[in-house]
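All protein chains of the complex are present and in place, except for one that has been dropped.
In this document, chain identifiers A and B correspond to the written order of the chains, with residue numbering beginning at 1 in each.
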Amino acid sequence: MVVKFVVNSKKRAYKGPPFKRLIDVLRDDFGLTGTKEGCGEGECGACTVLIDGQPVNSCLVPVGQVENCKVETVESLGSSAELHILQKAFLEEGSAQCGFCTPGMLMTSLAWIRNGGSDKSQEIREYLAGNLCRCTGYQHIINAVIGAVREYKKAKARRKGLFLPSPRVSGERAG
Amino acid sequence: MRMRIVGTSAQRKEGIFKLRGQALYVDDYKLKNCLYGATLRSAIAFGRIKKIEFDPDYSWQNFIVVTAKDIPGKNCVTLIEQDQPLLAEERVLHPMEPIVLVAHSLRSKAYEALNHIKVEYEAHDPVLTIEDSLAKKQILRRPDNVFKRYEINKGNIKEGFTKADFIVEGEYRAPHQEQAYIENNGVSAWVENDGTIVARGSLQCPYYVHKALKIIFNLPDDKIRVIQAATGGGFGGKEEYPSMLAGHAALLALKSGRPVKMIYDRHEDMLATTKRHPAIIRHKTGLAKDGKLTAQDIEIIMDAGAYITLSPVVLSRGTLHATGPYECPNVRVRSRAVATNSPPNGAFRGFGAPQTLFAAELHMEKLAQKAGIDSLELRRRNIFKTGSKTATGQVLKESVGISRAMKECAGISRYARIKKECDRWNKNTNNPTWRGIGMALAFHGGGFTGSGEVMLASRAAVALTKGGKIEVLAASTEIGQGATTIFAQIAAQALGVPYEWVEVAVPDTGRVPNSGPTVASRTTMIIGGLVRRAALQLKDEFIGKAKAVPKTRAALIKAAKLLCKGKSEVRFEVQFEKPGEIVWDEAAYKGDAYGVFSYGAVVVELEVDKLTYEVRLRNFFSAQDIGKAVNPLLAQGQIMGGSAQALGWALFENAVYKDGVMQNANFTDYLIPTALDTPAMKIKIIEEPYSHGPFGAKGLGEMPADIPVPAVAAAVYHATGLWFGELPILPEKICHEMLNRYSHNSLSPCGRGQGEG
Partner (left out) sequence: MKFLKAHTPDEAVRLFGQHPEAIPLAGATDAMVAWNVGRLNGKIILDLSAIDEWKTIQILRNSLKIGSLVTHAEIQRHPVIRKKFSLLAQASSQIGSTQVQNRGTIGGNIANASPAGDTFPPLAVYNALIHTVSFRGPRVLAFLDVFAWVKKTRLHPSELIEAVEIPYPSPVPKRWMFRKVGTRSAMIISKTVAAGLLWMNKDATVNKLRFALGSVAPTVKRLKTAEAFVAGKRLTPDVVEHACRIMADDISPIDDIRSTAEYRLQVSQNLLRSFLKF
């Protein structure tokens, strides 16, 4: 079966069994390994991607169901020269520790701020409850999302871009 | 150039890679021609393997199959001893023990093949509880099922009790806890052309794996190479097991001649890998009318599981922290780690101390209640001060921040005021909840126990390449705690160069010196100290040979050429040196158990729903003395993260076992806290510097796991008047106790005081 859909603004055609999990298609077929698998049953949210703007667990989506959909993964966010405001907030607030929940956490947060989510901590906690993190105790993540919501609203008011120059980083360490 | 980078919240070194999804975890590497490995595990808890049968109707053509016979060296996973086989051969000692390995180019095929292998067992009646082990239902470890025992004696326990006005006894039970890192265990392995076996994985201790592989394959040091991939959390759970998993992957790689990946899924990871040791802790304590402790008699029994793994060390730390941070003239602590037919328990943040400190601190509450003294006041009268003598006779000479931690924590939480407010709230029976507040204290020794650091003799280096790269070389792994950031900060500060100039090498045993395992709150305090010393040597070289520490990149490159003298790099490697005054007697268990302790206090505010008995955490406060926060933001992250794990263990992390097998081995039923279960946290860092720590720093990573649990239990007691000496404090238990309490008068355990649903 051929499934055509858009991944990170790029048209893609997947060829293969329709019941392959979207996460496996992204990671194995398209080399987008930013999306992580933590539980394989929709309980941890590490594999969260956006389908048509809404966060979903990509381990629970058969690729046959994403025909004509728009899929966004963590790789769509920012570049090393220009980080997305969410990435910048996560970096500054110390929201990524081991980093394994981070891609999923970023994608759910992205949907929150794009959907006009508030900067109220309790509401953010509710929305992010499907993304487990074992390192941070969540507070630094919530702080970052609060900051990003405010930045996003400001940026929208100014009609400016959502990407900010990233701080200079050194090193080639990919791990 | 004077710059302060230590003490600032420098940005996480590898942060940008993690935020862009570019950090490469073990399963993110593409390996050409790769096979996937799967493990056939024991279906019984205890017995003999009679026969292994491979389905003759199944096509085994494209599979690689490995059994114990394929092991070139010794069939064992070397940790403290060599009692645990890499693959079970004749007998199995626990469910999920690995027996056969299968590899195939499709992961699903490898797992499918497991269904076509039949193992015939002769099953024995298993030992599944501490009680059965002590009763010697079966002898799993000669002579009496005890892997290890310790005894600490101070003063005279008998005399201590004769001086007591109150004697209070209590029994406390701590259950398993799953580390629940979000990335499961995984290792890949391959064989280089020259016969070198390489393993890359999600792991905490590259040199543990290195040592284990040498023995499994009977190869010299330089023919084994272990590399850490980006690691999605460890918390102790990737201290022991990666040695097993790397052995498996490497065996399959050796037999197939192809790279092999073994990546566990959540179910297998929870079923097969280590957990926190369940423990039974009994306290008998004497207290004088003036609120001074006269005697502490403590017994600890930990369930080690089927093999010894690291249990003696876990037990040691548990034993050494069993008294709580209190000075008592007469102490006896007796402890044992016993064998059962369950998967081996192992390292988990706190390493034995969370179990014994839960008991010590909740017992302190009980003591206060029995003696009619406010529990904070009781603690105040007994806590360690500079000059105090611990149970092992260690004199606390410096950096004793416990009084400050307690005071600050009581302050930021407005403990006294909230306590009164809770009492007032609880008087109004129309309120929908019962409210409570609880405090607990802890101390936590930094680094290995006793002579451990001397025996480890860790080494770390700072290198300068001829291209002008300054690089920290250590085997200490970045597992989310911030090791690379801290090392870069310490090196930059010692050298007096910008933070951005310093890089930290990937832990690769082919390149970095053995700085020991990434455990025991030792990375900043011990290895950070080595990094600082190595950096200072480089600084001396800069000054000696290039007149000064370079101030610009151009000057750095020039100086690098001068220092390297045509070689690719110049290295400054240092080794751990014991601070002179530390004396430890391992046989008598007396002396300086740790170079220094960190100290902390936690206050938890919570409420219990009268309709559902659910516990909701309202607020969380902690003050922790860590000597020096090299990076305050990372330190806070460590404290909050460790606290959240402890809160989960206190309230709902509940590993259910049947016949030695975890019944809820998934994230649907083994529940870890979500963002909604974790309260807002307020953290205060206290800095009582330690003279032998880098810039005064002490251990930090584990203590957060020690303190919250007894604070929760104390707050639940304050709210409901019920003692829960066994974790987790599930709503079911609260409901049951409430029903017991009210069974004589009415069907309603909450009387008239319910709110709207």
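Operating definition for what follows: a contact is a pair of C-beta atoms (placed from the backbone, for glycine too) under 8 Å apart; a residue touches a chain by one contact, two chains touch by 3 or more.
No experiment lies behind these values; they were computed from the predicted model shown.
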Contacting the left-out chain: of B:N62, B:Q663 or B:S691, that is B:Q663
Note that chain B touches the chain not displayed via residues 112, 610-614, 616, 652, 656, 663-664, 668-669, 671, 673-677, 730-732, 735-736, 739, 747-750, 754-757
Contacts from chain A to the absent chain lie at residues 1, 17-19, 21, 40-43, 45, 48, 51, 54-57, 59-62, 64-65, 67, 108, 111, 126-131
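We take it that only the chains that are shown with their structure count from here on.
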Distance in whole angstrom between the CA centres of chain A and chain B is 29
The residues of chain A that touch chain B in their complex are 27, 31-41, 43-44, 46, 73-75, 77-80, 83, 87, 90-94, 96-103, 106, 121, 124-126, 128-142, 166-171, 173-175
The answer for chain B against chain A in the complex is residues 9, 11-25, 27-28, 30, 179-184, 228-235, 265-266, 478-482, 484, 500-501, 503-504, 506, 633-634, 636-637, 640-645, 666-668, 672, 674-676, 678, 680-681
